[in-house]
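Note that one protein chain of the assembly has been removed; the remaining protein chains are unaltered in position.
All chains are identified by letter, namely A, B and C, in their written order; residue positions are counted from 1 within each chain.
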Amino acid sequence: MLRVSIVGASGYTGGELLRLVLDHPQLQVHQVTSRRYVGQYVYQIHPNLRKRTRLKFTTPEALEPVDVLFLALPHGEAQKNIERWAELATYIVDLSADFRLRDPAAYERWYGQPHAAPAWLSKFVYGLPELHRQDLRGARFISGVGCNATATILALWPALQAGLVDTQRPIIADIKVGSSEGGASPNPGSHHPERANVVRTYAPFGHRHTAEVMQELGLTDVHLTMTSVDMVRGAMATVHAWTHPGVTEKDLWRAYRQAVNENPFLRLVKERRGIYRVPDPKILAGSNYADLGFALDEAHGHLVAMAAIDNLMKGAAGSALQSLNVALGWEETLGLTFPGLHPI
Amino acid sequence: MLRVSIVGASGYTGGELLRLVLDHPQLQVHQVTSRRYVGQYVYQIHPNLRKRTRLKFTTPEALEPVDVLFLALPHGEAQKNIERWAELATYIVDLSADFRLRDPAAYERWYGQPHAAPAWLSKFVYGLPELHRQDLRGARFISGVGCNATATILALWPALQAGLVDTQRPIIADIKVGSSEGGASPNPGSHHPERANVVRTYAPFGHRHTAEVMQELGLTDVHLTMTSVDMVRGAMATVHAWTHPGVTEKDLWRAYRQAVNENPFLRLVKERRGIYRVPDPKILAGSNYADLGFALDEAHGHLVAMAAIDNLMKGAAGSALQSLNVALGWEETLGLTFPGLHPI
Amino acid sequence: MLRVSIVGASGYTGGELLRLVLDHPQLQVHQVTSRRYVGQYVYQIHPNLRKRTRLKFTTPEALEPVDVLFLALPHGEAQKNIERWAELATYIVDLSADFRLRDPAAYERWYGQPHAAPAWLSKFVYGLPELHRQDLRGARFISGVGCNATATILALWPALQAGLVDTQRPIIADIKVGSSEGGASPNPGSHHPERANVVRTYAPFGHRHTAEVMQELGLTDVHLTMTSVDMVRGAMATVHAWTHPGVTEKDLWRAYRQAVNENPFLRLVKERRGIYRVPDPKILAGSNYADLGFALDEAHGHLVAMAAIDNLMKGAAGSALQSLNVALGWEETLGLTFPGLHPI
Partner (left out) sequence: MLRVSIVGASGYTGGELLRLVLDHPQLQVHQVTSRRYVGQYVYQIHPNLRKRTRLKFTTPEALEPVDVLFLALPHGEAQKNIERWAELATYIVDLSADFRLRDPAAYERWYGQPHAAPAWLSKFVYGLPELHRQDLRGARFISGVGCNATATILALWPALQAGLVDTQRPIIADIKVGSSEGGASPNPGSHHPERANVVRTYAPFGHRHTAEVMQELGLTDVHLTMTSVDMVRGAMATVHAWTHPGVTEKDLWRAYRQAVNENPFLRLVKERRGIYRVPDPKILAGSNYADLGFALDEAHGHLVAMAAIDNLMKGAAGSALQSLNVALGWEETLGLTFPGLHPI
């Protein structure tokens, strides 16, 4: 049993991590921190954990050495004290955006300020096992992933890897997301009467996760458009790309089948009948699956690649734990087997 | 054309009033106030009114004399300056809870502090035309109604009026409400990820609207239980009462039919087939109708009386305008004819 | 007062039309038909119309001559009896897809069978006044519009008209829609436990409304991708296009401003602050407005054009009535002034 602490555990990602760690057969929670809720039981903030744990939030200053430290702080915080975190634990998994990009210049361009610990960027592995399984084995420093980046990357990656996509033509990812992406802190637009029932294209372009997609897929001409819809959990990427001449649906079947066969948390959803013919985040709440799909308009070479995820799981806490499992040489699916619900 | 100003027009009730007044054939908006949004166009806050009006919010201090002044301020505010408001306009319609109760002692008991203008309480008429049509004719001071009170009162009133209910036995109103009841100011519980999908019995007893129900129906043993559900507009009262021995469903039919025949905004929904057999706030968004229904378990004398309303219309702005129409001797339905949508 | 009958009035579009006609100052409903619900009161199917009308559904065979006949039948039905309909009324407004396309070959290609009355195609005017106001004046035969086509067309049309878009590059419309688009007849996927909470890309390409977009905008390389989300009313088109080199945001401002200034039901929503900065179907339920917006990534020439509508109003019944108003030389907004609600 390895000892684990979670910094910033009162947020949604931190809470999801805590739920997962509490059920993980090889991990034991040691401390959880939250400046705002110091001294309160975690179940007062995360009511699903009532009767599961009597842990209380502590301050970050009170952290003791552990085997694994998860950082679930607001963006920009982890990098300020990375030296200290690294002294506290053998393994660091940071779920913020601080260590996702390899290139300090790219970080500054997308996040609007220089990185506080640029030398550390190259030490972290981007925590998406589907792309970095080899790098993750034995890794000490793991970066979490952006949820919208993850959906976009996984939707397109099988086709790209198989060389089917014309990367000289622009790729557009139209992404629909739930309200939990905005985090646990209210803002005027998150007030229920204003946020319910929306279809709100809040970021037509320029979303920061674009940088991760560019880095991970090696693309330069890719565009993310973000639209909020009325759900709490879930991200659905509909990615529009153009295939090389002559590419057929059969080629794509082969590429996606291979991807899902080689990765325990990828599933291909492409049915000709029934209600669930395409990926849908609806059935993924609490699950670490990424459901992939595609459709090819052969007449035009228009590929619609799709990926549905739970943004707090495969898009955050789930991928982080999956990456840790890989790093530690454990079964990749350990503690991540909840399949999701139907109906819901 | 009478000139109208609205104080506190950036809130949900104020915004709804503004929408109604803009379409009213005999009223003309003069000024609207909002301390918070002074200088902004009203359509920036109430986006449905874009292209309808170029009005900007002004301060309350800038108010000029008008014919009708609607007060849509937070509870407790209108009473502090009632003398001033009364000087500004011939007709005052206050939509807060300040002038709903006739008895200063009741006000203090339910609102936790003495009334600031107790002498004014008797000057106001409770703005529910179904109960006070005669009093409203020619009235200068009209009080708005509580939305949950309105649903409860209208559900039960036909049966009570006909003498069918045993008022010696406790009456329980189990009320389901949408998030707009909480107003336009966010609170921790109104953050969409926390408020969506709830069935939250936030006030098991002691809700302030109980006082209005007691006053208007002359009841002493009546209990309101409030539960939030995942909708924005709408209030649905399911009222449990006990009939006198021998009361039949036929008696109730007579009582409810009479009520809906005598009141243009009451409808009876009691069908044996089809999808819409009972009242449902779903179809009332934007409408001033109160849909009534009832079911009688004759074996036990258990009456389930129902009323569905749009809390911002029949439960607030709609009843207020309807009352003003009556006060001015106009057609009661003037400017209130939007019937609601199906489906929605 | 002109006499109006509605064929197929038990469906969602027919019901919406009926609501509008009942409130229209110059129209009078004569008959409404529904084979399935013959003899039932219309309010039993459209519960919002209770207390508004005592009309009952009749059979199509019982139709008497009127001034205006609205056809709200399933696709393929109107064309079979167009001669008969034309004998019954001076003005025919068909809300199905039967008379939207000018080219019989295009009809056959997109609808999978030859048109039953190809000679009639050229007699109908496509009922979108924003594009066909001149043609509509005095027209006797008006075709309704496709809701998704309408959203796509209106989103892009101001930019196209101003010559700002490179039509040699592919245009992708990613459209999010509510469940009322599927009509009033249930199917396995419309069962609430299966349909709630979805983000379901049910038509990645090949949607029939594509043909209308091509015809109306003169485009050949345009692609509609349809995704169902958890709402009842509403369609939101996010259209990705590429501008000519040198096109600036200022050029687009000019183009969209002109469009909204010249058309009473178009509004431009592009704010830098507040909650409602972009178009959102949330606030359009029951309204005939189309809210337009745009964003330009100048570095890449990536234009994200947006349009939000109520699919049953501006996307169906509303545009139809607006077109009739134009045809008859009446005020274009007559009977269409409900602005929508906030919040909702």
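Note that in this section a residue touches a chain if its C-beta (ideal position, glycine included) is under 8 Å from a C-beta of that chain, and two chains touch if they have at least 3 such contacts.
What you see is a predicted model, and the numbers here were worked out from it, not measured in a lab.
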{"item": "Hidden-chain contact residue, picked from the options B:His30, B:His132 or B:Lys282", "value": "B:Lys282"}
{"item": "Residue touching the undisplayed chain, where the options are B:Met236, B:Ala290, B:Met313 or B:Leu336", "value": "B:Met236"}
{"item": "Hidden-chain contact residue, picked from the options A:Ser185, A:Gln258 or A:Thr337", "value": "A:Thr337"}
{"item": "Selected from A:Ala285, A:Ala320 or A:Leu336 as touching the chain missing from the view", "value": "A:Ala285"}
{"item": "Selected from B:Val38, B:Ile172, B:Met214 or B:Leu334 as touching the chain missing from the view", "value": "B:Ile172"}
{"item": "Touching residues (missing chain, whole complex) on chain C", "value": "12, 178-180, 182, 184, 186, 188, 190-193, 195-197, 230-232"}
{"item": "Residues of chain B (touch criterion as defined above) contacting the omitted chain", "value": "170, 172, 174, 176, 188-189, 193-194, 196-202, 204-206, 221, 223, 225, 227, 229-231, 234, 236, 238, 240, 242, 275, 277-282, 293, 295, 297, 300, 302, 304, 306, 308, 343-344"}
{"item": "Positions on chain A where the hidden chain makes contact", "value": "12, 15-16, 19, 22-23, 44-52, 180, 184, 232-233, 260, 264, 267, 269, 271, 273-276, 280, 283, 285-287, 289, 291, 337-344"}
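As a working rule, only the chains that are shown with their structure count from here on.
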{"item": "Chain closest to the middle, measuring from C-alpha centroids that were averaged per chain", "value": "C"}
{"item": "Interchain centroid distance [CA atoms averaged], chain A/chain B, Å", "value": "45"}
{"item": "Separation of mean Cα positions, chain C and chain A [Å, integer]", "value": "38"}
{"item": "Chain B and chain C, separation of their C-alpha mean positions in angstrom", "value": "35"}
{"item": "Residues within chain B bordering two or more other chains", "value": "12, 180, 184, 232"}
